[in-house]
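Note that this complex is displayed minus one protein chain, with the remaining chains in position.
The letters A and B name the chains in turn, as written, and every chain counts its residues from 1.
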Amino acid sequence: MAALFGQDALTDNGPGYAFSQAPSSAAGGIRERSFYPYTDNGGSTLGIAGEDFTILAGDTRSTSGYNINTRYAPKVFKIGGDDSEGTNATIILSVVGFAADGQILKERLDTIVKMYRYQHGKPMSVKACAQRLSTILYGKRFFPYYVHAILGGLDEEGKGALYSYDPVGSYEREQCRAGGAAASLIMPFLDNQVNFKNQYVPESGEGHALQERPRVPLKRKETEELVRDAFTSAVERHIEVGDGLQMLVVTKDGVEEIYSPLKRD
Amino acid sequence: MSSPFSINGGACVAMVGKDCVAIACDLRLGLQSLTVSNNFPKIFPYGDVYLGLTGLATDVATVSDLLRYKVNLYRLREERAISPQTLANLVSSSLYERRFGPFFVSPVIAGINHTTGKPFICGFDSIGCIDFAKDFIVSGTASDQLFGTCEGLWEPDLAPEDLFETISQALLNAVDRDALSGWGAHVYIIEKDKVTKRLLKGRQD
(Lines give C-alpha, C1' and ligand atoms only; values in the text may rest on other atoms or scores of the structure.)
Protein backbone atom coordinates (compact mmCIF):
# COMPACT_ATOMS: atom_id res chain seq x y z
CA MET A 1 0.00 0.00 0.00
CA ALA A 2 2.91 2.35 0.65
CA ALA A 3 3.25 4.55 -2.40
CA LEU A 4 6.66 5.48 -3.70
CA PHE A 5 5.89 9.12 -3.08
CA GLY A 6 4.54 9.68 0.40
CA GLN A 7 1.59 12.02 0.39
CA ASP A 8 2.44 13.22 3.82
CA ALA A 9 6.05 13.92 4.72
CA LEU A 10 5.33 13.34 8.42
CA THR A 11 4.29 9.72 8.00
CA ASP A 12 7.60 8.87 6.33
CA ASN A 13 9.25 8.67 9.74
CA GLY A 14 6.40 6.59 11.09
CA PRO A 15 3.69 8.15 13.19
CA GLY A 16 4.40 10.32 16.12
CA TYR A 17 8.07 11.04 15.67
CA ALA A 18 8.05 14.70 14.93
CA PHE A 19 11.27 14.47 12.95
CA SER A 20 14.10 12.09 12.16
CA GLN A 21 15.99 10.94 15.24
CA ALA A 22 19.17 9.94 13.41
CA PRO A 23 22.15 12.32 13.66
CA SER A 24 23.46 13.22 10.23
CA SER A 25 27.16 12.80 9.53
CA ALA A 26 29.23 15.17 7.43
CA ALA A 27 32.43 14.61 5.44
CA GLY A 28 35.67 14.19 7.39
CA GLY A 29 34.11 11.98 10.05
CA ILE A 30 32.54 14.93 11.86
CA ARG A 31 29.18 13.93 13.29
CA GLU A 32 26.56 16.53 13.86
CA ARG A 33 24.91 16.19 17.26
CA SER A 34 21.47 17.71 17.50
CA PHE A 35 19.24 18.68 20.38
CA TYR A 36 15.88 16.92 20.02
CA PRO A 37 14.04 17.34 23.29
CA TYR A 38 10.55 16.44 22.03
CA THR A 39 8.58 13.27 21.35
CA ASP A 40 5.00 13.15 20.13
CA ASN A 41 3.04 10.90 22.47
CA GLY A 42 -0.06 10.91 20.26
CA GLY A 43 -3.61 10.85 21.59
CA SER A 44 -6.39 13.32 21.21
CA THR A 45 -8.41 15.71 23.37
CA LEU A 46 -11.72 17.46 23.00
CA GLY A 47 -13.62 20.14 24.89
CA ILE A 48 -17.20 21.40 24.62
CA ALA A 49 -18.77 24.23 26.61
CA GLY A 50 -22.50 24.00 27.38
CA GLU A 51 -25.03 26.34 28.97
CA ASP A 52 -24.11 25.48 32.58
CA PHE A 53 -21.31 22.92 32.18
CA THR A 54 -18.03 22.24 30.40
CA ILE A 55 -16.74 18.85 29.26
CA LEU A 56 -13.10 18.04 28.62
CA ALA A 57 -12.27 14.61 27.26
CA GLY A 58 -9.18 12.73 26.18
CA ASP A 59 -8.27 9.20 25.19
CA THR A 60 -5.89 7.39 27.55
CA ARG A 61 -3.44 5.85 25.06
CA SER A 62 0.18 6.99 25.13
CA THR A 63 2.35 6.14 22.12
CA SER A 64 5.83 6.65 20.73
CA GLY A 65 6.01 5.80 17.07
CA TYR A 66 4.19 2.50 16.52
CA ASN A 67 4.59 1.50 20.18
CA ILE A 68 2.03 1.86 22.93
CA ASN A 69 3.67 3.02 26.16
CA THR A 70 0.57 2.51 28.27
CA ARG A 71 -3.17 2.16 27.82
CA TYR A 72 -3.97 4.37 30.78
CA ALA A 73 -2.26 7.75 30.81
CA PRO A 74 -4.70 10.55 31.66
CA LYS A 75 -4.62 13.72 29.56
CA VAL A 76 -7.29 15.63 31.49
CA PHE A 77 -6.55 17.04 34.95
CA LYS A 78 -8.22 18.94 37.78
CA ILE A 79 -6.46 22.22 38.55
CA GLY A 80 -6.14 23.93 41.94
CA GLY A 81 -8.04 21.55 44.23
CA ASP A 82 -7.59 21.10 48.00
CA ASP A 83 -5.08 18.29 47.66
CA SER A 84 -3.08 16.30 45.12
CA GLU A 85 -6.26 14.44 44.10
CA GLY A 86 -7.84 17.71 43.01
CA THR A 87 -10.73 17.56 45.52
CA ASN A 88 -13.08 20.58 45.21
CA ALA A 89 -11.35 21.81 42.05
CA THR A 90 -13.42 24.02 39.72
CA ILE A 91 -11.01 24.29 36.80
CA ILE A 92 -9.90 21.51 34.45
CA LEU A 93 -7.05 21.31 31.95
CA SER A 94 -6.32 18.95 29.08
CA VAL A 95 -2.89 18.65 27.48
CA VAL A 96 -1.88 16.65 24.42
CA GLY A 97 1.38 16.46 22.49
CA PHE A 98 4.61 15.76 24.39
CA ALA A 99 3.43 14.12 27.64
CA ALA A 100 6.43 15.25 29.74
CA ASP A 101 5.85 18.90 28.81
CA GLY A 102 2.15 18.42 29.47
CA GLN A 103 2.84 17.01 32.92
CA ILE A 104 5.11 19.93 33.87
CA LEU A 105 2.64 22.47 32.52
CA LYS A 106 -0.17 20.94 34.55
CA GLU A 107 1.99 20.94 37.71
CA ARG A 108 2.97 24.59 37.23
CA LEU A 109 -0.58 25.77 36.65
CA ASP A 110 -1.87 23.67 39.56
CA THR A 111 0.73 25.19 41.91
CA ILE A 112 -0.07 28.73 40.79
CA VAL A 113 -3.83 28.30 41.19
CA LYS A 114 -3.32 26.74 44.65
CA MET A 115 -0.97 29.59 45.74
CA TYR A 116 -3.52 32.12 44.49
CA ARG A 117 -6.16 30.62 46.75
CA TYR A 118 -3.85 30.54 49.79
CA GLN A 119 -2.86 34.16 49.27
CA HIS A 120 -6.24 35.65 48.30
CA GLY A 121 -8.54 33.38 50.25
CA LYS A 122 -10.76 32.76 47.22
CA PRO A 123 -10.57 30.45 44.22
CA MET A 124 -9.10 31.79 40.98
CA SER A 125 -11.64 32.59 38.23
CA VAL A 126 -11.33 30.67 34.94
CA LYS A 127 -10.82 33.97 33.14
CA ALA A 128 -7.79 34.80 35.32
CA CYS A 129 -6.49 31.24 35.12
CA ALA A 130 -6.81 31.34 31.31
CA GLN A 131 -4.73 34.53 31.10
CA ARG A 132 -2.14 33.09 33.52
CA LEU A 133 -1.80 29.90 31.46
CA SER A 134 -1.10 32.03 28.40
CA THR A 135 1.67 33.85 30.27
CA ILE A 136 3.22 30.55 31.37
CA LEU A 137 3.27 29.26 27.80
CA TYR A 138 4.63 32.53 26.41
CA GLY A 139 7.43 32.45 29.00
CA LYS A 140 8.77 29.57 26.97
CA ARG A 141 8.36 31.31 23.62
CA PHE A 142 11.94 30.40 22.64
CA PHE A 143 11.86 26.83 24.04
CA PRO A 144 8.17 25.96 23.78
CA TYR A 145 6.19 23.34 25.63
CA TYR A 146 5.19 20.97 22.82
CA VAL A 147 1.53 20.84 23.87
CA HIS A 148 -1.96 21.81 22.78
CA ALA A 149 -3.74 22.85 25.96
CA ILE A 150 -7.47 23.31 26.56
CA LEU A 151 -8.77 24.88 29.78
CA GLY A 152 -12.33 24.45 31.04
CA GLY A 153 -14.53 25.77 33.84
CA LEU A 154 -17.51 27.99 34.57
CA ASP A 155 -17.39 31.78 34.08
CA GLU A 156 -18.61 34.47 36.50
CA GLU A 157 -22.20 33.99 35.25
CA GLY A 158 -22.06 30.22 35.73
CA LYS A 159 -21.91 29.56 31.98
CA GLY A 160 -19.58 26.94 30.50
CA ALA A 161 -16.20 28.44 29.59
CA LEU A 162 -13.60 26.85 27.31
CA TYR A 163 -10.22 28.28 26.32
CA SER A 164 -7.85 26.73 23.79
CA TYR A 165 -4.15 27.49 23.37
CA ASP A 166 -1.42 27.11 20.78
CA PRO A 167 2.01 25.92 22.07
CA VAL A 168 3.25 29.49 22.69
CA GLY A 169 0.22 30.86 24.52
CA SER A 170 -2.02 32.42 21.89
CA TYR A 171 -5.53 31.70 23.18
CA GLU A 172 -9.20 32.15 22.46
CA ARG A 173 -12.49 31.42 24.23
CA GLU A 174 -14.54 29.00 22.13
CA GLN A 175 -17.63 26.75 22.21
CA CYS A 176 -15.71 23.64 21.24
CA ARG A 177 -12.21 22.55 20.31
CA ALA A 178 -10.42 19.31 19.42
CA GLY A 179 -6.69 18.93 19.97
CA GLY A 180 -3.92 16.44 19.22
CA ALA A 181 -3.45 13.65 16.70
CA ALA A 182 -7.09 13.32 15.61
CA ALA A 183 -8.00 17.02 15.82
CA SER A 184 -8.34 17.18 12.04
CA LEU A 185 -10.84 14.30 12.13
CA ILE A 186 -12.91 15.52 15.09
CA MET A 187 -13.02 19.30 14.55
CA PRO A 188 -15.09 19.41 11.30
CA PHE A 189 -17.57 16.96 12.88
CA LEU A 190 -17.90 19.29 15.86
CA ASP A 191 -18.38 22.36 13.62
CA ASN A 192 -21.36 20.53 12.15
CA GLN A 193 -22.87 19.03 15.30
CA VAL A 194 -22.12 21.72 17.92
CA ASN A 195 -22.15 24.96 15.92
CA PHE A 196 -24.56 23.61 13.25
CA LYS A 197 -22.23 24.76 10.45
CA ASN A 198 -23.59 24.19 6.90
CA GLN A 199 -27.05 23.43 8.32
CA TYR A 200 -30.15 25.29 7.14
CA VAL A 201 -33.72 25.35 8.44
CA PRO A 202 -35.86 23.14 6.15
CA GLU A 203 -38.57 25.01 4.22
CA SER A 204 -37.34 28.41 5.43
CA GLY A 205 -36.93 29.49 1.82
CA GLU A 206 -35.88 28.42 -1.66
CA GLY A 207 -32.24 28.22 -2.73
CA HIS A 208 -30.30 31.28 -1.58
CA ALA A 209 -33.17 32.39 0.68
CA LEU A 210 -32.75 29.40 3.04
CA GLN A 211 -32.11 30.47 6.62
CA GLU A 212 -29.06 29.24 8.57
CA ARG A 213 -29.94 26.97 11.50
CA PRO A 214 -29.49 29.07 14.66
CA ARG A 215 -27.05 27.82 17.29
CA VAL A 216 -28.61 26.55 20.53
CA PRO A 217 -26.62 25.36 23.56
CA LEU A 218 -26.49 21.57 23.85
CA LYS A 219 -27.88 19.57 26.77
CA ARG A 220 -25.42 17.75 28.97
CA LYS A 221 -26.53 14.23 27.98
CA GLU A 222 -26.38 14.86 24.23
CA THR A 223 -22.99 16.56 24.62
CA GLU A 224 -21.60 13.47 26.36
CA GLU A 225 -22.97 11.29 23.55
CA LEU A 226 -21.38 13.60 20.97
CA VAL A 227 -18.01 13.34 22.70
CA ARG A 228 -18.24 9.55 22.76
CA ASP A 229 -19.25 9.50 19.05
CA ALA A 230 -16.34 11.76 18.13
CA PHE A 231 -13.86 9.49 19.89
CA THR A 232 -15.23 6.16 18.60
CA SER A 233 -14.93 7.66 15.09
CA ALA A 234 -11.37 8.85 15.71
CA VAL A 235 -10.38 5.43 17.09
CA GLU A 236 -11.50 3.76 13.84
CA ARG A 237 -9.28 5.91 11.65
CA HIS A 238 -6.30 6.98 13.78
CA ILE A 239 -3.78 4.53 15.19
CA GLU A 240 -2.60 6.84 17.98
CA VAL A 241 -6.07 7.09 19.53
CA GLY A 242 -7.78 4.39 21.58
CA ASP A 243 -7.86 2.25 24.77
CA GLY A 244 -10.00 4.45 27.03
CA LEU A 245 -12.01 7.65 27.14
CA GLN A 246 -11.64 9.93 30.13
CA MET A 247 -14.15 12.74 30.58
CA LEU A 248 -14.18 15.49 33.19
CA VAL A 249 -17.40 17.49 33.52
CA VAL A 250 -17.49 20.78 35.46
CA THR A 251 -20.86 21.91 36.79
CA LYS A 252 -21.86 24.15 39.71
CA ASP A 253 -21.67 20.98 41.85
CA GLY A 254 -17.99 20.40 41.08
CA VAL A 255 -16.04 18.12 38.78
CA GLU A 256 -17.31 14.68 37.82
CA GLU A 257 -15.06 12.07 36.23
CA ILE A 258 -16.37 9.50 33.75
CA TYR A 259 -14.28 6.69 32.27
CA SER A 260 -15.41 4.38 29.50
CA PRO A 261 -13.44 1.87 27.44
CA LEU A 262 -12.51 2.40 23.78
CA LYS A 263 -11.23 -0.15 21.24
CA ARG A 264 -7.72 -1.37 22.09
CA ASP A 265 -6.62 -2.41 18.57
CA MET B 1 4.20 21.57 1.40
CA SER B 2 5.14 21.47 -2.26
CA SER B 3 4.08 17.83 -2.57
CA PRO B 4 2.53 17.35 -6.03
CA PHE B 5 -0.58 16.07 -4.24
CA SER B 6 -1.23 19.38 -2.49
CA ILE B 7 -0.25 22.08 -5.01
CA ASN B 8 -3.71 22.44 -6.56
CA GLY B 9 -5.86 21.22 -3.66
CA GLY B 10 -9.19 19.42 -3.86
CA ALA B 11 -11.31 16.80 -2.16
CA CYS B 12 -13.48 13.85 -3.19
CA VAL B 13 -15.66 11.34 -1.34
CA ALA B 14 -17.83 8.34 -2.28
CA MET B 15 -20.44 6.58 -0.11
CA VAL B 16 -22.64 3.48 -0.24
CA GLY B 17 -26.38 3.60 0.58
CA LYS B 18 -29.30 1.19 0.23
CA ASP B 19 -29.43 0.26 -3.49
CA CYS B 20 -27.64 3.52 -4.27
CA VAL B 21 -24.20 5.14 -4.19
CA ALA B 22 -23.06 8.76 -4.01
CA ILE B 23 -19.92 10.57 -5.09
CA ALA B 24 -19.04 14.21 -4.43
CA CYS B 25 -16.16 16.61 -5.04
CA ASP B 26 -15.25 20.25 -4.38
CA LEU B 27 -14.73 22.80 -7.18
CA ARG B 28 -11.47 24.58 -6.27
CA LEU B 29 -8.38 24.76 -8.44
CA GLY B 30 -5.51 26.63 -6.85
CA LEU B 31 -1.79 27.26 -7.07
CA GLN B 32 -0.70 27.02 -3.43
CA SER B 33 -2.52 29.89 -1.69
CA LEU B 34 -3.89 31.49 -4.88
CA THR B 35 -7.37 30.33 -5.93
CA VAL B 36 -7.30 30.24 -9.74
CA SER B 37 -10.71 28.71 -10.52
CA ASN B 38 -13.90 27.97 -8.61
CA ASN B 39 -15.28 25.72 -11.33
CA PHE B 40 -12.98 22.73 -11.58
CA PRO B 41 -15.07 19.57 -11.04
CA LYS B 42 -13.10 16.44 -10.19
CA ILE B 43 -15.76 13.83 -11.04
CA PHE B 44 -15.90 12.29 -14.54
CA PRO B 45 -18.70 10.05 -15.88
CA TYR B 46 -17.89 6.89 -17.87
CA GLY B 47 -21.35 5.66 -18.87
CA ASP B 48 -23.06 5.35 -15.50
CA VAL B 49 -19.86 4.65 -13.59
CA TYR B 50 -18.25 7.71 -11.99
CA LEU B 51 -14.57 8.42 -11.37
CA GLY B 52 -13.37 11.09 -8.94
CA LEU B 53 -9.78 12.32 -9.25
CA THR B 54 -7.91 14.52 -6.78
CA GLY B 55 -4.25 15.49 -6.77
CA LEU B 56 -2.13 17.31 -9.34
CA ALA B 57 -4.57 19.07 -11.72
CA THR B 58 -2.54 18.35 -14.87
CA ASP B 59 -2.57 14.64 -13.99
CA VAL B 60 -6.30 14.80 -13.16
CA ALA B 61 -6.95 16.05 -16.71
CA THR B 62 -4.53 13.54 -18.28
CA VAL B 63 -5.80 10.50 -16.37
CA SER B 64 -9.45 11.36 -16.95
CA ASP B 65 -8.83 11.69 -20.70
CA LEU B 66 -6.74 8.53 -20.81
CA LEU B 67 -9.48 6.55 -19.12
CA ARG B 68 -12.17 8.03 -21.33
CA TYR B 69 -10.16 6.77 -24.30
CA LYS B 70 -9.72 3.31 -22.76
CA VAL B 71 -13.37 3.02 -21.69
CA ASN B 72 -14.55 4.05 -25.18
CA LEU B 73 -12.33 1.36 -26.74
CA TYR B 74 -13.69 -1.18 -24.24
CA ARG B 75 -17.29 -0.33 -25.18
CA LEU B 76 -16.57 -0.57 -28.92
CA ARG B 77 -14.76 -3.87 -28.58
CA GLU B 78 -17.18 -5.50 -26.08
CA GLU B 79 -20.39 -3.80 -27.30
CA ARG B 80 -21.53 -3.19 -23.72
CA ALA B 81 -21.07 -0.56 -21.00
CA ILE B 82 -18.20 -0.99 -18.55
CA SER B 83 -19.02 -2.20 -15.03
CA PRO B 84 -17.61 -0.40 -11.99
CA GLN B 85 -15.53 -3.47 -11.06
CA THR B 86 -13.97 -3.62 -14.53
CA LEU B 87 -13.25 0.11 -14.48
CA ALA B 88 -11.57 -0.36 -11.09
CA ASN B 89 -9.21 -2.95 -12.55
CA LEU B 90 -8.60 -0.78 -15.60
CA VAL B 91 -7.69 2.20 -13.40
CA SER B 92 -5.48 -0.01 -11.23
CA SER B 93 -3.49 -1.49 -14.13
CA SER B 94 -3.22 1.88 -15.88
CA LEU B 95 -1.73 3.44 -12.75
CA TYR B 96 0.61 0.53 -12.03
CA GLU B 97 2.00 0.85 -15.57
CA ARG B 98 3.56 4.06 -14.26
CA ARG B 99 4.93 2.35 -11.13
CA PHE B 100 8.21 4.33 -11.12
CA GLY B 101 6.92 7.63 -12.49
CA PRO B 102 3.37 7.79 -11.22
CA PHE B 103 0.49 10.14 -11.91
CA PHE B 104 0.02 12.22 -8.77
CA VAL B 105 -3.68 11.39 -8.35
CA SER B 106 -5.86 9.60 -5.78
CA PRO B 107 -8.81 8.14 -7.71
CA VAL B 108 -12.23 7.15 -6.34
CA ILE B 109 -14.87 5.08 -8.17
CA ALA B 110 -18.64 4.87 -7.56
CA GLY B 111 -21.28 3.01 -9.51
CA ILE B 112 -23.93 0.29 -9.50
CA ASN B 113 -23.16 -3.06 -11.16
CA HIS B 114 -25.61 -3.71 -14.01
CA THR B 115 -25.82 -7.47 -13.71
CA THR B 116 -25.89 -7.83 -9.91
CA GLY B 117 -27.58 -4.48 -9.16
CA LYS B 118 -25.21 -4.04 -6.21
CA PRO B 119 -23.61 -0.71 -5.25
CA PHE B 120 -19.83 -0.51 -5.66
CA ILE B 121 -17.23 1.99 -4.49
CA CYS B 122 -13.46 1.84 -4.25
CA GLY B 123 -10.36 4.03 -3.95
CA PHE B 124 -6.74 3.81 -5.07
CA ASP B 125 -3.30 5.09 -4.13
CA SER B 126 -1.27 6.78 -6.86
CA ILE B 127 0.23 3.50 -8.13
CA GLY B 128 -3.01 1.58 -8.37
CA CYS B 129 -3.47 -0.39 -5.13
CA ILE B 130 -7.25 -0.81 -4.78
CA ASP B 131 -9.01 -0.07 -1.50
CA PHE B 132 -12.37 -1.90 -1.57
CA ALA B 133 -14.64 -0.40 1.06
CA LYS B 134 -18.16 -1.26 2.18
CA ASP B 135 -18.88 2.19 3.63
CA PHE B 136 -17.02 5.18 2.16
CA ILE B 137 -13.84 6.29 0.37
CA VAL B 138 -12.15 9.66 0.80
CA SER B 139 -9.34 11.40 -1.09
CA GLY B 140 -7.62 14.76 -1.52
CA THR B 141 -6.11 17.45 0.71
CA ALA B 142 -9.10 17.27 3.09
CA SER B 143 -8.91 13.47 3.47
CA ASP B 144 -8.22 13.59 7.24
CA GLN B 145 -11.21 15.86 7.76
CA LEU B 146 -13.36 13.65 5.50
CA PHE B 147 -12.40 10.55 7.49
CA GLY B 148 -13.68 12.30 10.61
CA THR B 149 -16.96 13.60 9.17
CA CYS B 150 -17.76 10.39 7.26
CA GLU B 151 -16.99 8.17 10.24
CA GLY B 152 -19.20 10.37 12.38
CA LEU B 153 -22.17 10.88 10.01
CA TRP B 154 -22.38 7.75 7.85
CA GLU B 155 -24.66 4.81 8.72
CA PRO B 156 -25.62 1.66 6.78
CA ASP B 157 -28.59 1.42 4.36
CA LEU B 158 -29.26 5.12 3.79
CA ALA B 159 -32.02 5.92 1.26
CA PRO B 160 -31.01 8.16 -1.70
CA GLU B 161 -32.22 11.46 -0.17
CA ASP B 162 -30.62 10.66 3.22
CA LEU B 163 -27.41 9.60 1.48
CA PHE B 164 -27.38 12.94 -0.38
CA GLU B 165 -27.71 14.86 2.90
CA THR B 166 -25.02 12.73 4.57
CA ILE B 167 -22.41 13.01 1.81
CA SER B 168 -23.11 16.75 1.38
CA GLN B 169 -22.67 17.51 5.08
CA ALA B 170 -19.57 15.29 5.25
CA LEU B 171 -17.94 17.10 2.32
CA LEU B 172 -18.94 20.69 3.14
CA ASN B 173 -17.84 20.51 6.77
CA ALA B 174 -14.59 18.77 5.85
CA VAL B 175 -13.54 21.28 3.18
CA ASP B 176 -14.38 24.19 5.50
CA ARG B 177 -11.44 23.04 7.65
CA ASP B 178 -9.03 22.74 4.70
CA ALA B 179 -7.47 25.86 3.18
CA LEU B 180 -6.93 24.20 -0.21
CA SER B 181 -10.42 22.72 -0.82
CA GLY B 182 -13.96 24.07 -1.11
CA TRP B 183 -15.41 26.95 -3.14
CA GLY B 184 -18.56 24.91 -3.97
CA ALA B 185 -19.23 21.23 -4.66
CA HIS B 186 -20.85 18.73 -7.02
CA VAL B 187 -22.81 15.72 -5.76
CA TYR B 188 -24.00 12.71 -7.79
CA ILE B 189 -26.61 10.33 -6.39
CA ILE B 190 -26.57 7.13 -8.42
CA GLU B 191 -29.57 4.80 -8.31
CA LYS B 192 -30.26 1.77 -10.51
CA ASP B 193 -32.09 3.66 -13.25
CA LYS B 194 -31.53 7.28 -12.27
CA VAL B 195 -28.62 9.65 -11.64
CA THR B 196 -29.18 12.99 -9.90
CA LYS B 197 -26.50 15.69 -10.10
CA ARG B 198 -26.62 18.64 -7.71
CA LEU B 199 -24.54 21.79 -7.17
CA LEU B 200 -23.90 22.63 -3.53
CA LYS B 201 -23.60 26.20 -2.29
CA GLY B 202 -20.43 26.26 -0.21
CA ARG B 203 -18.42 28.93 1.53
CA GLN B 204 -16.41 31.02 -0.92
CA ASP B 205 -13.46 31.76 1.41
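The rule we apply is simple: contacts are C-beta pairs under 8 Å (C-beta built on N, C-alpha and C of every residue); 3 or more make two chains touch, one makes a residue touch a chain.
Following the convention adopted for this analysis, contacts and distances are computed from a predicted model.
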{"item": "Protein name, per the UniProt record, of whichever chain is missing from view (\"Ras-related protein RABB1b\", \"Cullin-1\", \"Proteasome endopeptidase complex\" or \"Ribosomal RNA-processing protein 42\")", "value": "\"Proteasome endopeptidase complex\""}
{"item": "Hidden-chain contact residue, picked from the options A:Y146, A:Y163, A:F189 or A:F231", "value": "A:Y146"}
{"item": "Which of A:A89, A:I112, A:L218 or A:V250 contacts the chain that the document leaves out", "value": "A:I112"}
{"item": "Where the missing chain touches subunit B, by residue", "value": "1, 6, 9, 27, 30, 32-35, 37-39, 141, 176-180, 183-184, 197-199, 201, 203-205"}
{"item": "Residues of subunit A (touch criterion as defined above) contacting the omitted chain", "value": "9-10, 18-19, 35, 37-38, 40, 108, 111-112, 115-116, 119-120, 132, 135-136, 138-144, 146, 166-168, 170, 172, 174, 184, 208, 212"}
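Here is the rule we use: only the chains that are shown with their structure count from here on.
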{"item": "Complex contact set, residues of subunit B against subunit A", "value": "3-6, 99-100, 102, 104, 106, 125-127, 129, 144-145, 147-149, 151-153, 169, 172-174, 176-177, 201-202"}
{"item": "Subunit B partner contacts - residues on subunit A that touch it in the complex", "value": "1, 3-5, 7-9, 182, 184-189, 191-193, 197-199, 207-208, 229-230, 233-234, 236-237"}
